[in-house]
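Before I ask anything, let me first share the structure, which is written out below as structure tokens.
All protein chains but one are shown at their positions in the complex.
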Amino acid sequence: MSSFLLIDMILLGLAAVVAIGVISVRSLLSATMLGGIYSLLMALIWQNMNAVDVAFTEAAVGAGISTVLLVGTLLHTRRETNQSPAIHWPALLTVVLTGSFLIYGTVDMPDYGDASAPIHTGRVQQLLGQRVGKVDNEGVHHAWTYSTMAEQSVERDEPERSFPPERSHGEDHGGDAEAGAHGHPNDDFKGHSPNTVTSLLAAYRGYDTMYETAVIFTAGMAMVLLLRRREERA
Amino acid sequence: MGTVLTITMFSLMASILMTLVRALKGPTSYDRILSVNAIGTTTVVGVVVMGFLKGRPDFLDLAVVYALVNFVATVAILRFVEQRRLG
Amino acid sequence: MEWNDYLTGVFLALGSFLALTGGVGILRMPDFYSRLHPAGKTDSLGQLMVLIGLCFQTSDWLVLAKLGLIVSFLMLTAPTATHAITKAAWLEGLRPWQRPGDAENVYTRKHPDKRAPYFSAAPKDPLASSTSAEQGQQLEASDE
Partner (left out) sequence: MNLALLEPSTASFLKVASLAGTYNYALYVVLMMIGFYGVIAKKNLIKQALGLGLFSTGIFLFYISMGVVEGGTAPVWWTTDEAHLLKAAGPYDNPLTHVLILTAIVVSVSTLAVAMALIVNIQRAYGTIEEDEIRAIEDAEHPGEGVI
């Protein structure tokens, strides 16, 4: 077992302990602070899974805004929950049933870190294989691509895809006809950011990002309207 | 070098575990705030160590952001403490 | 192993030791004010040791600059946060634990974790407070 897997398991176990604490502790301020610890542990877990962009977002959102929002709510409400029965048996039964069904559903998932999993070899793969976010350090940016990995790990019936030969950065921004001539019709991401997440966010999921902004705007307007109307009445 | 970094990572996680027990047990809210602050600092160091362990130490901006956000969260909780008495 | 690896090893070992002892201290110390000591140690000295040790592992000036930024931020914010927590706790009236038989053992507890933490009825403004003897009587009164 590699040390990364061991670190992953330990961190997930710690996160489970914190989650139980968040749910079971009576003081709401303590629950908020345990939620902060939870998102700090999530940062380590995501760093361990190489998802640095997600860890960034979690830093700003999970540890920062969520804590401030919850503390602001606590200022206007109460500090402790009512004394409730220790275990809510119907809820526990529902949770255990749902959990066992979900675990049964994950049994057929590909193994953790399996390079031949469908997500790494399917249609998405072809989109990702097109030199997303290249850098022009002689030879380095062509040393590895998703498609080559897929070809190494799985034998596919498709003909081998040839990548455009090395060119300078200025030429890459050049005409589409030239790109087509090099035999890569889907090469949309040419000359984009070296961060593939940014490239994908801008190109492949552009509408998604746009409507995400709409969601934030709607949430902000909803908050303003909700909080302001009551003040007028009072 | 990887072994030393791995051992450091494990000791940081053990420190997080012990501080976490204090956060769960903590008789007063101040113990919990202190634990959150200590875990935040340990997490920042853990993010840096993990970056070196992964061989990609160019994501240290993440640790900078966490250092600042942790401070902001602590100050937010302390503002709460100033406005309301805690038990 | 080069010389920088040895240096890194020494610093990382020191940092890990401080982190571990800090964790044990936060877990085992009897009351809030004594827990501040290991927590502050982990916050400042432990992180400093680990980050200085990692400085020898890179030749990239950008990574070094980021490490320096992290060290300076943590050195600024961690003691500030610890101080603010302590001040809030003291102004709230949380009083330190003392051994039975100590000189001014008005706040004595056998083991604070086993019982409710001790809050005195101390006034918010320490300058406006009465003499220590009167305060002691107040504390004893509120102790019941």
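Order of writing sets the labels: A, B and C. Residues in every chain begin at 1.
Operating definition for what follows: a contact is a pair of C-beta atoms (placed from the backbone, for glycine too) under 8 Å apart; a residue touches a chain by one contact, two chains touch by 3 or more.
Small disclaimer: the values here were computed from a predicted structure and weren't measured.
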| query | Can you list where chain B touches the absent chain? | reply | 54-59
| query | Contacts of chain A with the missing chain: which residues? | reply | 8-9, 12-13, 15-16, 19-20, 22-23, 28, 31-32, 35, 38, 42, 45-46, 49-54, 57-58, 61-62, 65-66, 69-70, 72-74, 76-78, 81-82, 84, 88, 91-92, 94-96, 98-99, 102-104, 106-115, 117, 119-120, 124, 128, 132-135, 137, 140-141, 143-144, 146, 149, 194-197, 200-201, 204-205, 208-209, 212, 215-216, 218-220, 222-223, 226-227, 230, 234
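Just so we're on the same page, only the chains that are shown with their structure count from here on.
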| task | Please report how many Å separate the Cα centroid of chain B from that of chain C, as a whole number. | result | 14
| Whole-Å distance, chain A centre to chain C centre, using C-alpha means? | 35
| CA centre of chain A versus CA centre of chain B: separation in Å? | 22
| message | Residue numbers of chain B touching chain A in their complex, please. | response | 6, 9-10, 13, 16-17, 20, 23-24, 26, 29, 32-33, 35-36, 39-40, 43, 46-47, 50-51, 54, 59, 61-62, 65-66, 69-70, 72-73, 76-77, 79-80, 83-84, 86
| message | Going by the contact rule set out above, which residues of chain A touch chain B in the complex? | response | 3, 7, 10-11, 14, 17-18, 21, 25, 27, 29-30, 32-34, 36-37, 40-41, 43-44, 47-48, 50, 52, 55-56, 59-60, 63-64, 67-68, 71, 74-75, 79
| message | Which residues of chain B touch chain C once you look at their complex with the stated criterion? | response | 1, 4-5, 7-8, 11-12, 14-19, 21-22, 25, 27-28, 30-31, 33-35, 37-38, 41-42, 44-45, 48-49, 52, 57-58, 60-61, 63-64, 67-68, 70-71, 74-75, 78, 81-82, 85-87
